[in-house]
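Apart from one protein chain that is not included, each protein chain of the complex appears where it belongs.
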Amino acid sequence: MTLLAANAAEGVFIFAPGMLWDFILIASLFVLVFVMIQRARVGLPIPEIRKIAGLEAIDEALGRATEMGKPVHYSPGMSGFGSEMYAALAVLSYVAKMAAQYDTRLIVTTRRPYIHPVASDIVKQSYLEAGRPEAFNPEDIRYVSEWQFSYTAAVMGIFQREKPAANLLIGYWMAESLVLAEAGAQAGCIQIGANTNIFQIHFFIVTCDYTLIGEELFAASAYLSKDPMLTGTVVAQDMLKIAIGCLVVIGTIIATVKGDAQSLIDFLSL
Amino acid sequence: MDWEKLQHIDIRILYVIILVCLLIPMFKPIGLPIAISDATRQVYETIENLPDGSVIWVSHDTGPGNAPELNPMITALARQAFRKNCKIIATAFFNETVGPTLVYTHINEVAEEMGKEYGVDWINLGYRINADATMKLMVENIAEGALGVDWQGEPLDKFPIMQEVKSIRDDVDLLFVTTVGSPGYSDWMQYVAEPLNKPLTGGASLTMYSGLQHYIRSGQLKGFLGGLRGAAEYELLVGAPGKGCAGMDAQSLGHVTIIVFLILGNIGYFAAKKQRQQETY
Amino acid sequence: MTVEQLGNISASICIIMAWSYLWKEDNPLYNLAEHLLVGIATGYGIGYTILVQLVPRINDEIIGNQHYSLIIPAIIGCLIYCRFFPGYEWLSKICMGFWIGYGAGNHLAFNPATYMPQVFDTFINLTNINNILYFLIVIVVIWYFIFTVRKDTPVRSGASQLGRYALMIAFGSAYGSITMAYLSLIIGQLEIIFRDTLHLIK
Partner (left out) sequence: MKKQLPLIVVAVTAIIVMAVKFIDLGDFGAATIKELDTWSQVTYEFAFLLGAINLTRLHYGNVSKKRPKWVYSVIALIAMVAAAIITLVNGVKGDVTVFVVENIANRIDSAVYALLGFYVCSAAYRSFKLKNVEATLLLGAAVLLMLAQAPIGDAIFPGISKVGEWILSVPNSAGMRGIRLGAGIGAYAASIRVILGLERSWTGS
């Protein structure tokens, strides 16, 4: 233990100081994902994902928009390229496919100029896969504005001009979440929200018809596509979560018995 | 009456009521009841129990963001202090630009109203870099710590108040510190209040407030004001409801409006539900 | 009239234009405000990027400091414009690939340093009722977010339901506690109109 502590400033083995357990965390997730993908490839059974009401509701929302002959608004959130954006874009790919099949107009707004080309290509590809490439309208994939409330104002403008029947706010949201969701609700949209920002989720809970809380967003693409490989990655993330839960229990037991868990924390900070 | 309609009141009525509720107290504070906490009462009494003519050290250690919460505290303190003919030495160690200006304008406003003169009854020493070192110097010699000038660069020799107040150790009776971070109350406690055994009180932004509860319990802080709410309570004790109370009135009215509408909405909801059930049977 | 007064008047008009949405969603004042804002934000963004970022980057850093390796990302960045030239769209995907890969790698490399301390912070001693409750809530909430384990026994589904109840209390209290801060935003705007512009209050 003393040896390890002495080495801590320089890092353990080939790892940078303090990065050993960070590496183990990420590497174990990589390994778990890899194993689960292999299982899916050879056709071994993969557990199902429990029912997530917010995701079931996507079909309902699109169906209603189709019945009413009104468009659907989708936004992948406020973040730049990062996990939340990837998850939101994966959901967009599904929503676009459904919209193409239903022949419902889909309006996508992005806050970052550099997200726009990616979102646009995803929607285009989804229309192609749904067999209706001619229905894709590039002008409905809109970059609006980079300023936070300038974006908000513009989306509120879309609510009043285009009168969408469904409003899907999926991704990472900040203070604008309440403004957008409440304006959408007053415009009569059926709303599905997803947020991973713990300081703002409650606004979606209150104003949206369905809300994906935190991690439910990261299970969404697998849930919607029902692709066994993607479902496998969700199983992998569940396994790691259970491990973290066990770690919390162990740490709490040590803290209760010894007064604090500093020794464990020091060890895990290597 | 058709109770169901309560579920669908025109939302603009709610907006107008909220606007009015927030506006009225800006024109005229109404003074809705504010329960006064023990910590605030302790601040007031600590200052009230000082002998008339004592010297109070005020440090407005705030930045621009939290200033609206803490400014009313300075105004109320100046009122209580001048009423007892106390003298005020002011500093602002947290923020170089807004701190010194804010503490000047807020004390000056009260001073002019109560006929107190700058340089005689109070002075603003402003911001000095390296707060810890400055505090330690000022304990023994205020002029040395302040580099011999006030916040505008005027030499301290020409102000009569500086002839009476030479060092914190001998001449200052109480410290009143507003705090949003570091430097803040902890530095004043560590370098000034504890070593010299001077009473330390003041106020903190709401976000910091819960973190210093145990100092209040242990008596290292003689009470402390928490956020705009604490400022409002203190204004009430001083008997001069101002910005803090106006804000509280607005907040109280706003919150009550929301809750009333929430109840109306639920009455409507249950009326509608009952009617639906009756129709089914 | 001073610049400050003019600024306050313009600010007050802007507030009224933006707030007109509350009265009637579809109205010319709001549409004007919205499009002005979008236009100015983007236009200013172009000017800002050129003057504050691009010019110093090219002049001082690449040419001045001879930091020539930065030409590579400059080319990668410019590849994104290939999407506007039919036949060369695929080149723009190299730029997107760099952005996406950098975002993912960055997240995986840097985020654990903020994640692990949160795990450590949960190691509390169960010596009082508050800590015990805290611990139990953390566990049931983590359990609620386990997606692929069947929750078919009463204990398993009950714990998951408890997790959801705990979340609802957490969300409700978060909503209630933020109301004050948001009402203050209105007060701030009203002060611009009634104090700074109209001088009706002190």
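Just so it is clear, A, B and C label the chains in written order, and each chain counts residues from 1 on its own.
Throughout what follows, contacts are C-beta pairs under 8 Å (C-beta built on N, C-alpha and C of every residue); 3 or more make two chains touch, one makes a residue touch a chain.
Worth saying up front: this structure is predicted, and the values here are computed from it rather than measured.
Visitor: Touch partners of the unshown chain, restricted to the chains that are shown, please.
Guide: Missing chain, whole complex, touching shown chains: A, B, C.
Visitor: Hey, which of A:179, A:249 or A:264 is the one touching the hidden chain?
Guide: Of all options in A:179, A:249 or A:264, contact with the hidden chain holds for A:179.
Visitor: Counting contacts across the full complex, list the positions on chain B that touch the omitted chain.
Guide: Contacting residues on chain B, toward the hidden partner: 9, 11, 14-15, 18, 32-35, 210, 229, 232-233, 248, 251-252, 254-259, 261-262, 264-266, 269-270.
Visitor: Tell me, which residues in chain A touch the chain that this view leaves out?
Guide: That gives, for chain A, the contact residues 10-11, 14-17, 19, 22-23, 25-26, 29-30, 33, 37, 82-84, 86-87, 89-90, 93, 113-114, 116-118, 121-122, 124-126, 129, 139, 142-150, 152-153, 156, 161, 175, 178-179, 181-183, 185-186, 196, 198, 201, 203, 205-207, 213-215, 217-219, 221, 229-230, 233-234, 236-237, 240-241, 244-245, 248.
Visitor: In the full complex, which bits of chain C touch the chain not displayed? Write them out.
Guide: On the chain C side, contact with the omitted chain comes from 3, 6-7, 10-11, 14-15, 17-19, 21-22, 31-54, 57, 69-70, 72-74, 76-78, 80-81, 84, 90, 93-111, 115, 118-119, 121-122, 130, 133-135, 137-142, 144-145, 163-180, 182-186, 188-189, 192.
Heads up, the rule we're going with is that only the chains that are shown with their structure count from here on.
Visitor: Can you give me the shortest step count from chain A to chain B, moving only between touching chains?
Guide: Step count on the best path from chain A to chain B: 2.
Visitor: Could you name the chain whose Cα mean is nearest to the mean of all protein Cα atoms here?
Guide: Smallest centre-to-centre distance to the global C-alpha mean: chain C.
Visitor: Starting from the Cα centroid of chain B, hunt down the chain whose centroid lies farthest away.
Guide: Checked the centroid distances; the maximum from chain B is A.
Visitor: Tally the contacting C-beta pairs at the B-C interface and at the A-C interface, and name the larger one.
Guide: Counting C-beta pairs in contact, A-C comes out ahead.
Visitor: Distance between chain A and chain B based on Cα centroids, please, to the nearest Å.
Guide: 42
Visitor: Mind checking the centre-to-centre distance between chain B and chain C? Centres are C-alpha means, answer in whole Å.
Guide: 31
Visitor: Roughly how many whole angstrom separate the Cα centroids of chain A and chain C?
Guide: 15
Visitor: Which residues of chain C are in contact with two or more other chains?
Guide: none
Visitor: Would you pick out the residues of chain A that each touch at least 2 other chains?
Guide: Touching at least two other chains: 186.
Visitor: Can you tell me which positions in chain A touch chain C when the two form their complex?
Guide: Touch list, chain A to chain C: 18, 21-22, 25-26, 47-50, 52, 80-83, 85-86, 114, 117-118, 121, 144-147, 149-150, 153-154, 156-157, 159-161, 183, 186-187, 199, 201-203, 205-206, 213-216, 219, 231, 234-235, 238, 241-242, 244-245, 247-249, 251-252, 254-256, 259-261, 264-265, 268-269.
Visitor: List the residues on chain C that touch chain B in their complex, please.
Guide: Per the touch definition, chain C meets chain B at residues 22-23, 179-180, 183-184, 186-187, 190-191, 194-195, 200-201.
Visitor: Applying the document's contact rule, which stretches of chain B touch chain C when the two form their complex?
Guide: Answer in residue numbers: 12, 15, 18-19, 22-23, 26-27, 247, 250-251, 254-255, 258.
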